[in-house]
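All remarks here apply to the structure that follows.
Note that one protein chain is taken out, while the other chains of the complex remain in position.
The chains carry the letters A and B, assigned in the order they are written, with residues numbered from 1 in each.
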Amino acid sequence: MPRPSRAAALWSSPIGKKALMAVTGLVLFAYVVGHLLGNLQVFQGAAKLDRYAELLRISPTLLWSVRAVLLLAFLVHVAAGLQLSVLRREARPVDYATYRPVASTPAARGMIWSGLLILGFVVYHLLDLTLGVVNPDFRPGQVYHNVLATFGRGLGVAIYVVAMIALGFHLWHGMWSLFQSLGLATRRSLPGLQRFAVTVAWLLAIGFTAIPLAVVVGVVR
Amino acid sequence: MRIVLEIWRQRDPWADGRFVRYEVGDVNEHMSFLEMLDVLNQALVRRGEMPVAFDSDCREGICGTCGFLVNGEAHGPLRNATICQTHMRHFHDGDVLRLEPWRAAAFPVLRDLVVDRGALDRIVAAGGYVSVRTGGAPDANALPVPKTDADRAMEAAACIGCGACVAACPNASAALFTGAKITHLSLLPQGQPERPLRVRSMTEQARAEGFGHCTSIGECAAVCPAGIQLEVIARMNRDFLRAAFSRAAGEPLTVLPVTSPMRRYEAQPPGARETADPAEEPAER
Partner (left out) sequence: MPLDAKIPAGPIEQKWERRKYELKLVNPANKRRHRILVVGTGLAGASAAASLAELGYEVETFCYQDSPRRAHSIAAQGGINAAKNYQNDGDSVARLFYDTVKGGDFRSREANVHRLAELSVNIIDQCAAQGVPFAREYGGLLANRSFGGALVSRTFYARGQTGQQLLLGAYQALQRQVTAGKVVSHPRCEMLELVLVDGRARGVVTRDLVTGAVRSHAGDAVVLATGGYGNVFYLSTNARGCNATAVWRAHRKGALFANPCYTQIHPTCIPRSGEYQSKLTLMSESLRNDGRVWVPARRGDGRPPGQIPDAERDYYLERMYPTYGNLAPRDIASRAAKTVCDEGRGVGPGGLGVYLDFRDAFARLGRRVLDERYGNLFEMYERITGDDPHEVPMRIYPAVHYTMGGLWVDYDLQSTIPGLFVLGEANFSDHGANRLGASALMQGLADGYFVVPYTVGDHLARGQAKVDTSHAAFRDAEREVAARTARLLSIGGRRTADDLHRELGTLLWADAGMARSRASLEHALAGIPRIREAFWSDLRVPGTGEELNQELERAGRVADFLELAELLCRDALHREESCGGHFRVEHQTPDGEALRDDARFAYVAAWEWRGPGEAPVLHQEPLAFEYVPLQQRSYK
């Protein structure tokens, strides 16, 4: 019997789309955690960080597999988010003259904005530290050097810090609402999940911003 | 006390609306909010003006007929209460209150603060029931239901269908409403056989009606007069995902065709639409 594939069925329904966002969000979150742990080696000096970077590229197959998964997750996440944001406008074509939120966090209401900021940042970040196109002094393989080059400029620091605050906001809501979207949250677990999300958001935001700030204050040089 | 109101006046679904300012002196703190509007309307009628149209019926918080935003909050500032159950003791002398109808593509404004919530009826029609014919039901005690399940089903079934969840949701989503009915029936043994089809049909109907999606913002549960919890949405999502991967995934849905919500009213004689806008009447007094 011909019928649309399950993935297509999921994609065509708002709940399915949200579930896909939750799963892809989780994949991206796992990557971000790994990325942070790797990045923190910057505090252990240039040799350690550069060796770590080299290690990541040992197997091109593995590297490109991971990149493919990440790219797919990213595309699905972004496309679903953008579509849903359009849907939202269609669902309420006339806005309220006065609207007062009574329970929601700014993070929850601004997911599209924090998401777009992160999207913009990812593009910039790849151009900066992976491809080196916008890096002021890019040297392939010398990650430590490149990082210092970026954070040597106020603009680089500012972009990075703003993006990491956006990431914190995004995770603050995303890290518990994904359980809601996947139908895993219960009345009892919800408060715990929300606390977990706040904690994770803070940890990642602080962890990532620690690097440019360390460069600025001269701890890392 | 004296209350200043800025009320959305709109003659019919096609007309443009605007806020009109009224003042009600002599407001007693024991009045309900709607009784305060009654006082205003009586004065308007005596002056020959069209009173402010607003929906209400039981005025004891159970029928779900009433509802509008007061200063941007669905059902006003009192939590877990409908606007008919909100009394003027919660306001202060000289307060300026802006009253605005529920706004959503699926809830067209019919007049002033009155909206059409027929979409909610169609969501229920799409599957919010147990298919049991009258007669022939087994003895009520033949199928025991654990008390905790029955109690939680009751909590979800307490939804009054007022639409405040849709109104308060930045996405105009009906997820709390739909999730409440799905949760009620999926917690009970009677609701099991139709569980996969129900969740697929009801959520599809909600989508087709033009309601938005849920982003777990939580405004819905916060303003819900019946205390429906966000959990019902998680349960709906779980049922949906389970259904999408179940054997029932290919069964045809039982959804109703969605006609434009406005179509029903288009039979109106065209002349009637062009008469004077009541909001053009004197705004201040």
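Just a few scattered comments:
In the analysis below, contacts are C-beta pairs under 8 Å (C-beta built on N, C-alpha and C of every residue); 3 or more make two chains touch, one makes a residue touch a chain.
Just so it is clear, the structure is predicted and the values come from calculations on it, not from any experiment.
Here the chain not displayed is in touch, across the complete complex, with B. Of the listed residues B:48, B:94 or B:252, the one in contact with the hidden chain in the full complex is B:48. Summary of contacts with the chain left out: across B:1, B:158 or B:248, the touching residue is B:158. Contact with the chain not shown here comes from a single listed residue; of B:5, B:20, B:34 or B:174, that residue is B:34. For chain B, the list of residues touching the undisplayed chain reads 11-12, 28, 30-32, 34-36, 38-39, 41-42, 44-46, 48-51, 53, 55-65, 78, 81, 85-87, 89, 110-111, 114, 116-118, 120-121, 124-126, 128-135, 137-141, 143-147, 150-151, 153-154, 157-158, 160-161, 184-185, 188, 190-191, 254-256, 264-265, 267-269, 272, 275, 278.
In this text, only the chains that are shown with their structure count from here on.
Centre-to-centre separation between chain A and chain B, using Cα means, comes to 36 Å.
The touching residues of chain B, counted against chain A in their complex, run 8, 19, 69, 71-73, 79, 98, 100, 103-106, 168, 170-173, 203-204, 207, 210-219, 221-223, 229-231, 233-242, 244-245, 249-250. Every residue of chain A that touches chain B in the complex is listed here, in rising order: 1, 3, 6, 9-10, 13-19, 84, 87-88, 90-104, 108-109, 111, 173, 176-177, 179-187, 190.
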